[in-house]
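The complex is shown incomplete by one protein chain, all other protein chains being positioned as in the whole.
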Amino acid sequence: MANKRNTPYTIKVEKMADLAQLMENEVLMAFASYTTIVLSKMMFMSTATAFYRLTRKVFANPEDCASFGKGENAKKYLRVDDRVERVRRAHLNDLENIVPFLGIGLLYSLSGPDLSTAVLHFRLFVGARIYHTISYLLPLPQPNRALAFFVGYGVTLSMAYRLLKTRLYL
Amino acid sequence: MANKRNTPYTIKVEKMADLAQLMENEVLMAFASYTTIVLSKMMFMSTATAFYRLTRKVFANPEDCASFGKGENAKKYLRVDDRVERVRRAHLNDLENIVPFLGIGLLYSLSGPDLSTAVLHFRLFVGARIYHTISYLLPLPQPNRALAFFVGYGVTLSMAYRLLKTRLYL
Partner (left out) sequence: MANKRNTPYTIKVEKMADLAQLMENEVLMAFASYTTIVLSKMMFMSTATAFYRLTRKVFANPEDCASFGKGENAKKYLRVDDRVERVRRAHLNDLENIVPFLGIGLLYSLSGPDLSTAVLHFRLFVGARIYHTISYLLPLPQPNRALAFFVGYGVTLSMAYRLLKTRLYL
């Protein structure tokens, strides 16, 4: 009788444990933390663009500068500014590099890598992208930005290589 | 004997239940639905760009306007148009905001949030992004678009905050 009760009981425990369990996986928790940090950093670029657009009065849309003047007077704010374009390039570079990290990193995290190796990958990537942003916005002389770019790029390729080596299924 | 059969039987049940179970998680199902809607909306921007390029005969590549004329005659269609650039800016803004929502939202959904809180986040985000697109394309006067942007931005930051608060693992 104890045995009969055992089966449904076990299943119930498992069902509840399941999702929590997925996030108790340490690699996935680390991935979640580093991803959240690097995506928040990327979101900061929107704020930086808005900041420079407002302080330098440089806009892309007529409705954005309507409060600075009417008609022809407002049109002079529809212009391109080096500083704003620099932030926008940094933002686009983030997108181009963080999207592959997101996709490949998530699947890599689910493929059961060694915890310390995985965390090393995540740390290097996040550090490299933060340094990339600093190099781009200050700006620092080259090859600071180029190096930051290639470290992040190499980390993502290294995870992609490990994924394809261990889990190739075409 | 009943007991000996019990162990493998239980495992088999669990294994089959497992993936289905993941998608039976209500938060993840809600995330899947709202994400699919907001990504489909983003994909619509490509169609809108193509529509304006074709109806206004504004192209970025020589091969795209080859059917409108030969040689020098075709080159006049290689131009920049306000309407097309507006759609492209709206599209890029979608990318910049939906990518963080995708990454942070997925990990947030796996971290076991309260269902009604999670659904509120998803609804606000999707509503804000749809309103952002409408404000950008009509366009509506500011601060319509700015407000839509900040609602979506705030929702993503709120999920990021909850993730880092409960699951920080560096």
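Labels for the chains are A and B, by order of writing; each one numbers its residues from 1.
In this text, a residue touches a chain if its C-beta (ideal position, glycine included) is under 8 Å from a C-beta of that chain, and two chains touch if they have at least 3 such contacts.
The shown structure was predicted, so the numbers you read here are calculated from the model rather than taken from an experiment.
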Who touches the missing chain here, B:V84, B:V99 or B:L163?
-> B:V99
Residue ranges of chain A at the interface with the undisplayed chain | 2-3, 6, 9-10, 13-14, 17-18, 21-22, 25, 28, 85-86, 89, 92, 95-97, 99-100, 102-104, 106-107, 110-112, 136, 139-142, 145, 149, 153, 156-157, 160, 163-164, 167-170
Identify the residues of chain B touching the omitted chain, counting contacts across the whole complex.
-> 3, 6-7, 10-11, 14-15, 18-20, 22-23, 26, 28-37, 39-40, 42-43, 45-46, 60-61, 63-64, 66-67, 91-92, 95, 98-99, 102, 106, 123
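Heads up, the rule we're going with is that only the chains that are shown with their structure count from here on.
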What's the rotation, in steps of 5°, that superposes chain A's Cα atoms on chain B?
-> 120
